[in-house]
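Dumping the structure here so I can ask a few things about it.
Just one protein chain is left out here, and the rest sit where they should.
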C-alpha cells in the first residue's frame, strides 16, 4: 500500500529534509505540505532544491488540513504541536520533529523549555541501548513518535554503549560539538547570518543551558538501567554532562567529541567490545575500526552515524568522536527510519548509508 | 635604533605572518628572508598578500645568510633549527617558532617528537602565570625565545589562572579545539586539500597523541607551582589532559573549549576572580564579561586571546572558551610580542587588539 | 539483467562519485574498483563516505583487470585511457570521464592538450541540441562514450538553445564560472590547499587557456548546425568565448554566468521560447520561471542543471545563469545517464533531481 503523508513546517530546514527523503521513498505519497506565514505559496519557492515536488503548494497548518492522512510529520517550533495532534485521531501515525514529546521529566521540561508539559512519545532513535534491549522494539507499531534532538541523539548514541556496559562513568561526561547552523533553522537572527559564521567558530549555550542536555541524561539513564536497574532522570540521576556546542562554517553536520572516565578497571577489549556489541549489527550506526575517526562530510545527506573510539589511558578517558548529518540521522532520517519501523516496512527504506563527499 | 631582521621559513604560513606583522613594526628592518626549495624566487610569489615586501627575494636558509642580523626568526619544521642557531652567536636575538626549544622534559620530547633533544629556551607567552609571577619577567633581556605551539598556548592561557589559584583540578582536563588548517602549514597532504575540509569537521590526533599536550602540561605545572611548590612535568606530574583538535572550514583561528573540575569548594567569585586577577591588567589576553563568549572572527589578524568563562555547577566544571588567531597570538604575534619585551620596546609595538571582522 | 561494472580511478573524486551513484543503481553490480598507487588498499580508506562499498579493495589499473565487465568507467588523467580501451573489446560499454575522447578537432587537441590525439567518442550530454535533434539519439546503443568536461557541458547547455534558434551571437560569448575545487581532483597542489581557498575567490586559467573552451566551441558549432548547416569547429568557426573560472570556497558546484549578444531583433518571447523548446520536456535540465535564478546548493548531489535566463536590453545581452554539481551532472551523473541511454534503461535510473540543501 501507499501511505498518504502530510508534512507541516514544510518551508523550514527540517521540513524540507523530511520531504527530500520522502520524495525518494517508494511507499509514501506526499499529499499535503503546510506552513504558517508562507501558506499559499509554491513549496518550490522555499525549497528550490526539491525539483520533484514542484507541483506542491503550501497549505495553512491547521488540524483540518492535517487530518485524514496516514502519516503526519510535525516540524514546528516547540509548544506548537499539541494543538494539532489531539485532533488527529489514533489511526494516524504522528511523528513530531520538535521537542514537545521528547522529555519524560516535568522538572527537566520546566527548567529547559518552560510552558505546558506534553506527554512523552516513543523516542525515535532505534539503535539506542535501553534497558537491555534496543529502542527499536518500542517503535514497532507505535502511533506517536518523538524524533530526537540532533545533538542529543548524537551524544546519546556515542556514549550509551559504554554506560550500558558499565565501562565509563556517566557522572563526568564532557562533550563539545562542532555544528552547522542549519540545526538552528531558518530563523532570522543576526548570529546566524553568513557574515557572522563564515571564517569563524562561534560557541553558544555555554555552561549547561542547552536544551538537549536533559534529553541526553534521559537516554543515558535508560542505558544504565541495563545493568543497574531502572532509573528515572532528574537532578539526582547521577548523570553529569558538560555540553558545549560550537557553530562552525558548514551548512550541515555535527561532529561530537564526547569523553567520559574509564571505570571498573575496564580493559581495552571490554571497552571496545561494548560499542561493538551495541552496533555490530546496525546499518545506520557504525563503529569505525581502531584508529579511524569520522568526518562530517562522510555522512552528509546520509542516515549514518559514524563513530570513532579512542582509549586515552594517560587521561583515563574514553574519547568518542561521532559524525552525524543533523538534518538526516539527527532529524528527518531518524523520523523516517522510525516511521518505517512503526509501519513494519524494511527499516532502511528510502534511506542511504552513503554520504555526499567531497 | 632600527633592528635588522632575518626570517627563515619565509615562504610558509608562520613565516609569512611574522613578516606581515614586522612589516608594520616601526623598529625593525626586514633585511633577509630565507627558504629552502623556494630559494632564489621573489617572496611575493609565495606571499602575494605582502605587497609592501615585493622587493624581497628568498635566500637559501644557511647559517651564513642568517648571521649578522640583530634578530633572527626561525619558522622551520622541528628538528631543523639547531643547525643554524649554534652559529648565530650570543648577541643576536633568536626566536624559534618551531617546537625544538619548547619542552623541558627529555622524556616528553622523546615520546611526542623523537630525535635529538634541544635545550629549552624562554617560553614566549608573556601573560602565562608561572610560579607566582608572569612569564613576561623571564622574557626581559632574553636572547633565545621559543614561540609557543598555537594550541598549547591557547589551552594554557585558558586554564593557568584557575590552576594557579587552586580552584580547578588539572588532573582531569578535557579540551576540544576547533582549528583552522593554516596551523598545519603549507604541507601538501590530502587531508589538507580544500575539497576535504570545505563543508566538513575533521578530527585528528584523537586519543592523546597531539604534540601540544606535554607543552600544556609543562605550563600548568608551572602555574600550579604558584601555590603548590615548584614541580616538574612528566608522567607523574598529576596533570591529565584529554585533548582533541577538530579541523573546521576556516583558514585561521582556534576556538578552544577547555573544562576542568571545580575543587576546594570554590565559590563563583573565587573562580572568576582567579581569571580576573591573572588578566585584569593584560592588553592581549582579555576575560570577557560574565555570560559572554568569544568567536574566532573577533581575533582574526589580532594578537588578542579572548576568554569566556562559565561555571557549570550541574556538571561541576569550569568551562573556558578561548579564541585565538593561531598565526598571530598563537605564533607570530606571540613571537613579536616576546621580541618587544626582550628588547625593551613597548610590548604592544606593531601589534593590534582589534580583529578583522566580519 | 544485472550489469557487471568496473571503475578505474576509484580513489579519486570523479571515480568516487561514479561509485556513489552506481551504489544506488538497481541494474548494476560494482564488481571491480581500480587505482594506481593506492592499489591493494581498501576502497573505504579513500572514500570513507561510501559505507555500502566497504567490502571492496582497490585493484591495480590494468587491461586484464578491467576486461570481462559489461561496463567500464575510466576516471583517469587525460592521456591514460587509450592503453586500456583498446584491449577491452567491442562488447563492453566503455565510458571515459577523462578528456581523451571529447574533441573532434586534432588542432584543438594539440593546442589545448598536446600528445597523441584519440578518436572522438559519443559525447555524453543527452540534452544538448545538435543538428536539429538531441545528443540523446546518438547515445542509444553506443559502446564508447565520452563524459563531458564539467565546465564545458554547463556552458554548452546554457547557450546551445539560443545558438540553435539563432537568437544569440556565439561570436562574442563571455562566461565566468564560480567553481568548487573538487573539479580539480585530489591533486596535491598548493593552490588547492584549504588554507588557500577558504575565505577567498581565486581565478585561474584566465585569458583563454582553459581546456574546456574548444569543447564548448564544438558543442555550439553542432548547435548552430541546426539552422545554419553543418559546420566544423576550429579557429575559423566563428565561435568566440571569453572564459574565466574562479575557484570559490565550496567543495562542489559550478555556477556559470554566460552572456551573448542578442541578434536578429529577437523578441523576448523568441528568446525565452528557444530555451523552453529545448528543455521543456527534459527532466535533468530545467529552465526556471522568469525572474528566478539557481544556486549551486539546489543541485548538490543531484543530476540537475538548473538554468535562469535574463534578457538585458540595456546591455543587449542574454544572461544565462546555470547551476550544476560538477561531480554529478558535470561528470558522474552525466556518465550514468548516458550509460542508461546506451543500454536502453530508463534514462533517470539511479539519478535524482533533488539537491541536498541547505
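When the chains are written out, they are named A, B and C in that same order, and each has its own residue count from 1.
In the analysis below, a residue touches a chain if its C-beta (ideal position, glycine included) is under 8 Å from a C-beta of that chain, and two chains touch if they have at least 3 such contacts.
Keep in mind that this is a model prediction, so the values were computed, not measured.
K.L.:
Taking the full complex into account, find the residue in C:97, C:122 or C:178 that is in contact with the omitted chain.
P.N.:
Of the candidates C:97, C:122 or C:178, C:178 is in touch with the missing chain.
K.L.:
Among A:66, A:251 or A:302, single out the residue that touches the unshown chain.
P.N.:
In the full complex, the listed residue that touches the missing chain is A:251.
K.L.:
Out of C:52, C:143 or C:244, which is the one that touches the chain we can't see?
P.N.:
The missing chain is touched by C:244.
K.L.:
Go through subunit B and note every residue touching the omitted chain.
P.N.:
Output for subunit B: 13, 16, 20, 23-24, 47-53, 182, 198-199, 251-252, 286, 292, 294-295, 297-302, 304, 306, 352-358.
K.L.:
Residue by residue, what part of subunit C touches the chain that was omitted?
P.N.:
Interface residues of subunit C facing the absent chain: 172-174, 176, 178, 195-196, 198-204, 206-208, 213, 235, 240-244, 246, 248-253, 255, 257, 259, 261, 293-298, 300, 308, 310-317, 319, 321, 323, 357-358.
K.L.:
Go through subunit A and note every residue touching the omitted chain.
P.N.:
Output for subunit A: 13, 180-182, 186, 188-190, 192-200, 249-251.
In this section, only the chains that are shown with their structure count from here on.
K.L.:
Of all the chains, which has the CA centre nearest the overall CA centre?
P.N.:
Answer for the innermost chain: A.
K.L.:
Give me the two chains with the most inter-chain contact pairs.
P.N.:
A-B
K.L.:
Report the inter-chain centroid distance for subunit B and subunit C in whole angstrom, where each centroid is the mean of the CA atoms.
P.N.:
Once rounded, the distance between the two centres reads 46 Å.
K.L.:
I'd like to verify one number: the distance from the centre of subunit A to the centre of subunit B, where each centre is the average of its C-alpha atoms, in whole angstrom.
P.N.:
So the centre of subunit A lies 38 Å away from the centre of subunit B.
K.L.:
Send over the residues of subunit A in touch with two or more other chains.
P.N.:
198-199, 251-252, 294-295, 297-298, 300, 357-358
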